[in-house]
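I'd like to ask some things about the structure below.
As you look at this complex, bear in mind that one protein chain is not there, while each of the others sits in place.
Coming up: chain A.
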Amino acid sequence: TSQSLLFCSSSSVIISCLFGAEFRRFSLNRHKPGKFEDFYKLVVHTHHISNSEVTIGYADVHGDLLPINNDDNFCKAVSSANPLLRVFIQKREEADHYNFGAGTLSRKKKVLVALRDEGLRRRTHLDISMPHDFRPVSSVIDVDILPETHRRVRLYRHGCEKPLGFYIRDGTSVRVTPHGLEKVPGIFISRMVPGGLAESTGLLAVNDEVLEVNGIEVAGKTLDQVTDMMIANSHNLIITVKPANQRNNVVRGGRAPGGGGQSSDGPPTAHVLQNFHPDEAESDEDADIVIEGAAAPLAPTRGVPLGGLPRANGTSLAPRRPWDTALHGMGREGSTHRLLSTMRPDPRHHLVIPRGGVEEHGPALTL
């Protein structure tokens, strides 16, 4: 079966299931994945855990652990697999609902370790926070430390097909200074792209003044500099704005909206990003994709005279097999790679799949 898998066409998807420390592999037809119910049955069957309730999750192309619990997201999971789909199974009573969502796979490691320790720290969850089946796209952060007139918005770009979708421009704003009111140059949001991420959050609007980008004040910087800063941070953009519309501000400490106006007209004093965890952000954008080229073919071809260009071409010498690319293309180096290497006992097994195929991870099944 492994040989047939090797030359699998683009229509089949390799499913790699992980339950505890056990791998199972099988393949599915991409175009006819079937129903979730059948898939669930198949999974519990192949893992011989038919008697227990499990939650099924998968690693999406961004390395996020997302749930599979209905036909739609099952379909999405299979169609996005390219061609390998990594599926994670947890017993429902052990499952940590907070584990789903963006950037979760990197934290998952700890959970896995915890599972191995068999520490059954059973907790009952009251799902009163973020619905775990959804991925956050934006949030308002640091409300407690910012002046009421300001708003710090975090846009989560990852995994979102939408464009960020806004434009900025130069402008002037009026500031309260010791010398009275003063006009100072500022950066403003000039346009929102309909259907873009920025517009869909409803947290940013045209004519909002941009005060900070990821904790760095924009005062004194040119429009081009601020543009570059925003693009450089676009994977995890945190902008502090002074909304043009000040009527929707958070009311705090019993004060009337706008009551604290005089104290808070200036930019925030310190660049504290309280809810911005550097570690988290780092792991997000550290995720440069590393694709290992196949160094293996070197040995057999050594000594063979290379006649001319087509043979000498690196790409033809080392063809990038589709599954090779897919496996690593979907892994985010910072997280998945490490995750996989912790799971695999043999350190020699890097992300390269040797010629032999995929069978070394246990029984491979074909549906």
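Just so it is clear, a contact is a pair of C-beta atoms (placed from the backbone, for glycine too) under 8 Å apart; a residue touches a chain by one contact, two chains touch by 3 or more; residues count from 1.
What we mean here is this: contacts and distances are computed from a predicted model.
**Student:** Looking at what's absent rather than what's present, what does UniProt name the missing chain, "Protein OSCP1 isoform X2", "LLGL scribble cell polarity complex component 1", "BHLH domain-containing protein" or "Trafficking protein particle complex subunit 9"?
**Tutor:** Hidden chain identified via UniProt as "LLGL scribble cell polarity complex component 1".
**Student:** Which residue, A:S27, A:T46, A:T149 or A:N233, contacts the hidden chain when the whole complex is considered?
**Tutor:** Only one listed residue reaches the unshown chain, and that is A:N233.
**Student:** Given the full complex, what residues of chain A touch the hidden partner chain?
**Tutor:** 157, 163-171, 190-191, 214-216, 218, 221-235, 271-273, 277-279, 285-295, 297-298, 301-302, 305-306, 308-309, 312-315, 317-318, 320, 333-334, 337, 350
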